[in-house]
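Note that this complex is displayed minus one protein chain, with the remaining chains in position.
Labels run A and B following the written order; every chain starts at residue 1.
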Amino acid sequence: MTEVHILSRQLHRSNRPRHLASFALVLPLFAFLVFSYGFPIGTMLWQAVSDKEVGIALPNTVAALASWDGKTLPDEKVFRALAADIKKARADETLAPAARRLNYDVSGFREVLFRTARRPPPANTASVKDYIIGIDSAWSNPNYWGAIRNAAGPASLYYLLSAIDLRTNPVGSIIAKPNDSSIFIDIFVRTFEMSLIVTLICVALGFPVAYLLTSLPARLAYPLLVLVLVPFWTSLLVRTAAWVVLLQNRGIVNHALIDLHILSEPTALIYNRLGVYVAMTHILLPYFILPLYSVMKGISPNYMRAAASLGARPIRAFIKVYLPQCASGITAGCLLVFTVAIGFYITPALVGGAADQMISYYIAFYTNTAANWGLACALSVWLLLATFVLYFLYGRLVGGVAGPVT
Amino acid sequence: MTFGHEHRPLSQRLTRLALWVITILVLTYLIAPLLVIVPLSFSSSAFLNYPIPSFSLRWYEDFFSSPDWRLAIWNSLLVGSISALLATSLGTLAALGLNRANFPFKRVVTAFFISPLVVPVIILAVGTYFFFAPLRLTGTYTGIILAHTTLAIPFVIITVGATLSSFDENLVRAAFSLGAHPVRVFFKVILPLVLPGVVSGAVIAFATSLDEVVMILFLGGPEQNTIPRQMFNGIKYYLSPTITAVATVLIVVSILILGLVGLLRRHMQKLRAADVEH
Partner (left out) sequence: MMSTLPRYIALAAVAAFVTSAASARDLTVVSWGGAVQKAQSTAFLEPFAQESKAPLRQASWEGGIGILRAKVQSGNADWDVVEVESDELAIGCEENLYEKLDWSKIGGKDIYFPQAVNPCGVGALLYSFVLAYDPAKVKDAPKNWADFYDLKKFPGKRALRSGPKLTLETALMADGVAPADVYKVLGTEEGVNRAFKKLDTIKPNIIWWQTGQKPVELLASGEVAMTGVFNGRITAAKKAGKVFNMVWNQSMFTWDSWVILKGSPNVDAAYKLLNYMSDASRQAKQMSMLANGTSNKQSIAMVDAKDAADLPSAPDNAAHAMEVSAQFWLDNFDKLSDRFTKWVAQ
């Protein structure tokens, strides 16, 4: 055995405890994040597919419906199972969650179920079917029975489909929701559209600034950079509050415009789309300028000089030589701004109107106000998916997932 | 992009002028809202407008004396400092581990540690809410501290990681070869070298918590109101001039944090330069 071999083996052996030590250092954080981050995301994913309320409250009905064709009216056996289930579920307090779940699928189901629950059939009812349909004719509509069967659980795609305006019909095929109850595709489109517009404004405003700052000597560029950094570091709520103060009806901008006789009476600058764009761009612009600035800083002016000395006109030199070199910086900046923008919640909630809310607002609405948790989680799943796709692209471009930490 | 000062054609000078005009306008747009809100906080008027009738500190008095705001200040400091401490401790150790040579799955593990920064906060808030509720962690300080620590960890990993990337492993080896105890090596050799990065990480972690409102909206009970949550309510329901005083204080805090992080970075660069010279 050569000495080199012996040495390398010793090194290998001595590396083992080092490996262990590395693991020991990383393990606490890993365990922490599994608990405080991995489990929450897992819970969210599970909630998006979990669908157990109806199976718990109406087990016999669900079982009896298994052989139902989805078109005709179920038979007496199913109705009897329903009556028994409702009675027991009401006593066990499992009816309300099931009623709510069914109501998500078929609007008005909650009331139908509780109306039926308030009038249980007498013991010797000949036809429970006729009796229950007598309470509410909704029970003769296959749509209601389809909703029960599709909610048999314990897991389903119901919420994930709902979150993109699809549903399962009584015969089990996936169809688009009727127009007046489809909403989320529009909101996803709105979210992407608003984010795109903010991104484009950021490019239009941010590029010239980064370009000029790059060309300035440090003693001029740094003070100007501070003007970008200070807002970047300032609390999002402070900046949002500032915009409310500036833009509201009796706010400073309206006041000034009237004093200058540009306006005769206050115009709506806030609680509409305009206000959201102004405030969101203000918050996201540094995310574009700062990384682009560092990319541009790395571009040697020699190339442009060379192009000029070869007789290229400045515009041509700019387009052919300079732009390609900072293209990756621009694309990365755009992706970053866009990705952060699609997750915005606070700013549109505070300066937007009802028609300017993005998808996050609805996630919060369905979590805290409407308490439709499955839907909130399903919307989150789609948003998360979009975010990951965008970050994957970003990672391919800049070779890492780190945002700007400046 | 300077081409020297040799006489440029008119078109180029016009372009340059246009660039300056745009830049000044954009920078004004970025900074003006902050500048506008500061003087208003010293106004004696209850209306958020100019001209300011007379100077007054009444909104600051309200901020520092009303029980709601005092609770919010206390909560923000408590949650911010504990979660910064937790995030910095866990994050620094992990960054040290990750930085060691040939750590397996380094990329994947790092990506996992940084990913809380990538996921929209609202999604984390929803997931955390559903996971914490059955554990009785919603409406508790523990729950909020855990959530804020999670959000702050990526920043610690990134800042400490950046410091470590220029960190010379040979110093540690040398210390070990002289027979130093690992804990001693950590405190005597490693920590002083990475301290600027660790402190930046801690400061950014604290700032993250101080600015966080979505998690609080989902997880916090009435007793855990923090400054951002109190501000959120203020903007949403009733924009009192106290908000401008709070905003001014927070602007000052963020300038201090920016300055501190800048100083630390310069300090690190000096260290690095000194390293190279050796």
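Rule of thumb we're sticking to: a residue touches a chain if its C-beta (ideal position, glycine included) is under 8 Å from a C-beta of that chain, and two chains touch if they have at least 3 such contacts.
Predicted, not measured: the structure shown is a model, and the values here were computed from it.
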Touch with the omitted chain, as defined above, among B:Ser41, B:Ser76, B:Ser115 or B:Thr138: B:Thr138
Chain not shown: contacting residue from A:Gly42, A:Pro97, A:Pro120 or A:Gly153: A:Pro97
Identified contact with the non-displayed chain, of A:Arg250, A:Lys297, A:Arg316 or A:Arg396: A:Arg250
Missing-chain contacts mapped onto chain B: 78, 82, 85-86, 89, 130, 133-134, 136-143, 145-146, 183-184, 187, 221-223, 236-238
For chain A, the residues touching the chain missing from this view: 93, 96-97, 100, 103, 107-108, 110-111, 114-115, 180-181, 183, 186-187, 248-250, 266, 268, 271, 353-355, 357, 362, 365, 367-373
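What we mean here is this: only the chains that are shown with their structure count from here on.
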Centroid spacing, where centroids are CA-atom means, of chain A and chain B in whole angstrom: 23
Complex contact set, residues of chain A against chain B: 15, 18-19, 21-26, 28-30, 32-33, 35-37, 39-44, 47, 205-206, 208-209, 211-215, 224, 226-231, 233-246, 248, 250-252, 255, 282, 285-286, 301, 304-305, 308, 314, 322, 339, 342-343, 345-346, 349-350, 360, 363-364, 367-368, 373, 376-377, 380, 383-384, 387-388, 391, 401-403, 405
Residue ranges of chain B in contact with chain A within the complex: 1-3, 11-12, 15, 18-20, 22-23, 26-27, 29-31, 33-34, 36-37, 40, 47-50, 90-91, 93-94, 96-98, 100-104, 109, 111-124, 126-132, 146-147, 149-150, 153-155, 158-159, 162, 182, 204, 207, 210-211, 213-214, 217-218, 228, 231-232, 234-236, 239, 243-244, 246-247, 250-251, 254-255, 257-258
